[in-house]
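Left out: one protein chain. Kept in place: all the others.
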Amino acid sequence: MELNAIIKQVNKIFIELFEDESIVLSEKSDTSEVEAWDSLNHIQVITAVEKYFKIRFELNELLNFQNIGDLCRGVQAKLG
Amino acid sequence: MINAIRNKIIHNSFMNFLLKLFAFVLIVIILDFSIGTVLKHYYFKQYSGYEFRTMYAMEETTADLLIFGSSKANHQYYPAIFENRLKLTYYNVGRDGTSIFYSYAILKSILKRYSPKMIILDITREFGKNQESYDRLSMLLPYYEKHPEIRSIIELKSKYEKLKLLSKIYPYNSLIFSIIAGNSEFNEERHRNINGYIPLFKELNPKSLIHSTPLHYDLDSVKIKIYESFIKDCIKSNIKLYIVISPDYINLEYNDTANIVAEKIAQKYNVKCFDFYRDTSLVNHAKYFADNSHLNDNGAKVFSKLVVDKIAQDYQKNNKSEN
Partner (left out) sequence: MISTSIVYFIFLVCTLIVFYLSPVKYRNYVLIIASLVFYTYVKFSYVIIILTVISTNYVIGIKIEDSDTKKLKTRYLYLSLLINLGILIYFKYWNSIINNISLFSADSFLKNNFLLREIILPLGLSYYIFQTIGYILDIYRGSRKSEKNFSKFSLFILFFPKLLVGPIERAKNLLPQLGKYHLLNKEDLIAGGKLIIWGLFKKLVVADRISLYVDAVYSNLPSHNASTFCLATLLYPIQVYADFSGYTDIAIGSARLFGINLMENFKQPLFAKNVSDFWRRWHISLSSWVSDYIYTPIVIKRRDWGSFGVVYALLISFIIIGVWHGASWNYVIFGIIQAAALIYDLETKNFRKKLSKRIPGYIYNTFSILLTFLFFAFSLVVFRTTNLSGAVNIIHVMLSGSGKLFIDHPSTMLFIIIGSVILLTSDFIKEYGKTRYNVIHVRGWIFQALAYSLLILYIIVAGVFDGGQFIYFAF
């Protein structure tokens, strides 16, 4: 699957999850900005993405994602 | 060439920084000196309270009979009883929270001015090893400058005391509110005293006492040494010295280690030591005590009579033998 398509889909997931139509994600959008102790949202995003694409990430992969671009590339790799 | 210019700029900027640093240090020194001088001025202008009485003891009193010691000395020796019986002028130089270090420092500064006829030193439970006694030497810091004779005692506080005393403000650490109070209307209220003696008026409620089992504690050899110096200096100046051990409310079944040592050393120098630690007319009589270790004004009167009786006996005996 193409990277841009993935990013668009992830964007849709964000909008649905946070009930916020105005969210626009780009490759550089920062997911590592998630604050300490406040990661419930972060986890919900990950599980939603995993569910939609029917994939499962490893711990190490998730820890090394710095931004949306990394996340989407990870998805791309999983999809083969 | 460019390198030379660049080096010069770095050099200048660094010189610049050094100059500013030097100016900063200078500002600190000047401010320290001026604020310190102001503090010193107002400290010595006080006319009541702990600091005033310390100053009076060191620099002004000329009484014939002086009472030395900690709070036990300060609150338990009733002036009129001693004055009337012994016909000597009385001043009490005891002070709360002090140790033999403090007493010895006061003695040294007094001996520089005159020799009193008689000294009573309350040495009850004095020699325990205790960091507080060293910390509290800070009471003497304001006198470091003018009293070279006590500097070695003040330096017992820590190795770096001399360094810290470079600051003119340091001797007045934590005292600023005390100094303000001592120079204002708060003054009159602070510890009304009779020739240094401060009466306590509370009565002990025995039920409120928390009974703790007495411990054997380590003795501080430095304190014992200073105690010996105290005795020796009195002997050298021909002062009639009496060592007194005053009672606590709770009757311990054995005598306190420090008291035993104090007595032994007094005997070594042929100095009379009167031990009232287990005196039955005072021990366990709650009405005479303000708290577990201090007699109140009523108790002080009873106790002082006991002490003065013993002293008068000895003093007259010696006077007779001299005549």
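What to note about this one:
Labels for the chains are A and B, by order of writing; each one numbers its residues from 1.
Everything that follows uses one rule, which is that contacts are C-beta pairs under 8 Å (C-beta built on N, C-alpha and C of every residue); 3 or more make two chains touch, one makes a residue touch a chain.
Owing to the predicted nature of the structure, the values given are computational and were not obtained by experimental measurement.
From the set B:Ala23, B:Ala80, B:Ile194 or B:Ala312, the residue in touch with the chain omitted from the display is B:Ala23, counting the whole complex. Contact between chain B and the unshown chain involves residues 10, 13-14, 17, 20, 23-24, 27-28, 31-32, 35, 131, 135-136, 138, 160, 163-164, 167, 169-170, 172-174, 176-178, 208, 210.
Although one chain is not displayed, its contacts with chain A can still be listed: residues 35-40, 43, 46-47, 59-60, 62-64.
Rule of thumb we're sticking to: only the chains that are shown with their structure count from here on.
Averaged Cα coordinates give chain A a centre that lies 74 Å from the centre of chain B.
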